[in-house]
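A protein chain is absent from this complex, but the other protein chains hold their places.
And then chain A:
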Amino acid sequence: MDDVQEQAADGRPARSRPTGGADAPDAGTRVSADGPQATGAQATGALPTGPVTGGDGGAGDAWQTPPKMYRRRGGRALAGVAGGLADHLGVKVLWVRAAFAVLAGLGGLGLMSYGLLWAFVPQERRDTAREELTGRQRQQAYGLIALGVGLSVVGGVLSGVLTGWAGLPVAVVLVGVAVVWREADETQRRRWRKGAKSGVAGVVFGGGGVSATIRVLAGVVLVIAGIGMIMLRGSGLAQVQFAFVSVLATLIGVALLTVPFWLRLVRDLGDERRARIRTEERAEIAAHLHDSVLQTLALIQKRSDHPREVTRLARGQERQLRAWLYGPNGYGTPTRDSSGNRDGSGNRDGSGNRDGTAPADGAVGDTESAPATLAQAVAAACGEIEDTFAISVQQVVVGDVELDDGLTALVQAAREAIVNAAKHAGVDEVSVYAEVEPTSVTAFVRDRGSGFDPDAVPDDRHGLSDSIRGRMERGGGTCRVRTSPGEGTEIQLEMPRASGAGSTDTGSGGAGGDTGTAAAHDRHAAHASDRAAQGAAS
């Protein structure tokens, strides 16, 4: 057990937290802040409480993104920046601290980067029981901080940026800022713990009591004193200039001191907005599910002894849910531009529920409108027939176009053909395919049912001749039937496009209608361009 823990503490300090404390104080090389801790931690940290930084470090998780960087809240010397960075990079915190110290010697680079990380990296949120620093670790950390500050001052003096005593006031300002910022971290932490909302005073002092107030005030005094010293050294300016510069200096001082509070304000605002949006979304989804799915499920339970009815209800509900999820204004499709494929079922917005037992009339009512495009019209017709005859209509629409009189006739004819299939073919699935081509629109209604002998159709059956053929011919289109007993039936419909043909197809626009009609007889093998050529030849 101890071996495992030691390995963990040495190898991956950030990812696994040792539980025992048997080998704590003498582990001089183990500077990791989550190293084995003195007696206090033993009781509480008896079990590893899960990953601290999000990744478990297991081999199976190797592909997971590295944990997001947070500043440590416990086991920190100053702001937890080095610890957080060590967690993030998976290295020992000592190295990070040393790196900051060395960088501080290079023109204050270390101080600068530390400050920036402090300001912009959020504090670790969870109240995980992180062990505090051992005395030795604390000594090392503070030693490195002092070393870093010293190095930056020396570096500044050597490079001539800081001359003479200028280093002192700058250092004083930095210390003041550090004190106030650290206090801000504490405030935030207390706020999380209490879950309390705080006012302006709360933001500054966070209910930390007298000592917190004193610390903040001391920091402010330090900053003011430092800035004042810099100002005084730069005296010899004229009065006006002096006043101007002092105002500027004050503003800089205030800005410096309040950085953490501004940042926190912005973050809290973002959090609150996200939470509100989430709540609203949840409410919308709940309302929709209640209006549609739950109602349908209730109906299905009531009618569980009518399989046909249950199928019908389930299909209707599926269609509505799809429209809601994937439809043009659907929940799951933020923006879908007009050139996108019109997935028939997805596009459906008129529900076509015909009788009162259909569920969720209310949910659909607001989108109920006359279909405006071919795809919508086909989808509406198919849905209606699915509901009425309890069959499944598989529809595919390629391309889309605004409805006009001819196309309305085409859709009605197709609808009639589907109804015929539903009534007479004895199948439970009908395929519908419609395609918008440059000069015409074609539609195919196919079933694999009983089929019939076209010559043997009695004269009193008007469905095919009137409703389908008549409609198509009045609109200038054609209708063809392929069927024979036992082979199923396919109704092929073609309607020339009234407008837009000239603009999409070069040259053949004028002859579009006739061309389409002539070519309809063997359109299976016809490609749009072939067809244009054929038309030109004939």
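One rule holds in what follows: contacts are C-beta pairs under 8 Å (C-beta built on N, C-alpha and C of every residue); 3 or more make two chains touch, one makes a residue touch a chain; residues count from 1.
Operating definition for what follows: contacts and distances are computed from a predicted model.
For the chain of the complex excluded from view, the name given in UniProt is "Response regulator" [choices: "ABC transporter ATP-binding protein", "Response regulator", "STAS domain-containing protein" or "Sarcosine oxidase subunit gamma"].
Only one of the listed residues, A:W95, A:F242 or A:Y326, touches the absent chain: A:Y326.
Residue A:Q394 is the one among A:Q139, A:Q241, A:Q394 or A:S484 that touches the chain not shown.
The missing chain, though absent from the display, is touched by one residue of A:W181, A:F389, A:Y433 or A:F452; that residue is A:Y433. Residue-wise, the contact with the chain that is not shown comes from A:R446, picked out of A:R71, A:H288, A:R446 or A:R471.
Annotation for chain A: contacts to the undisplayed chain at residues 60, 322, 325-326, 332-334, 339-341, 343, 345-346, 392, 394, 396-399, 431, 433, 435, 444, 446, 490, 503-504, 524-530.
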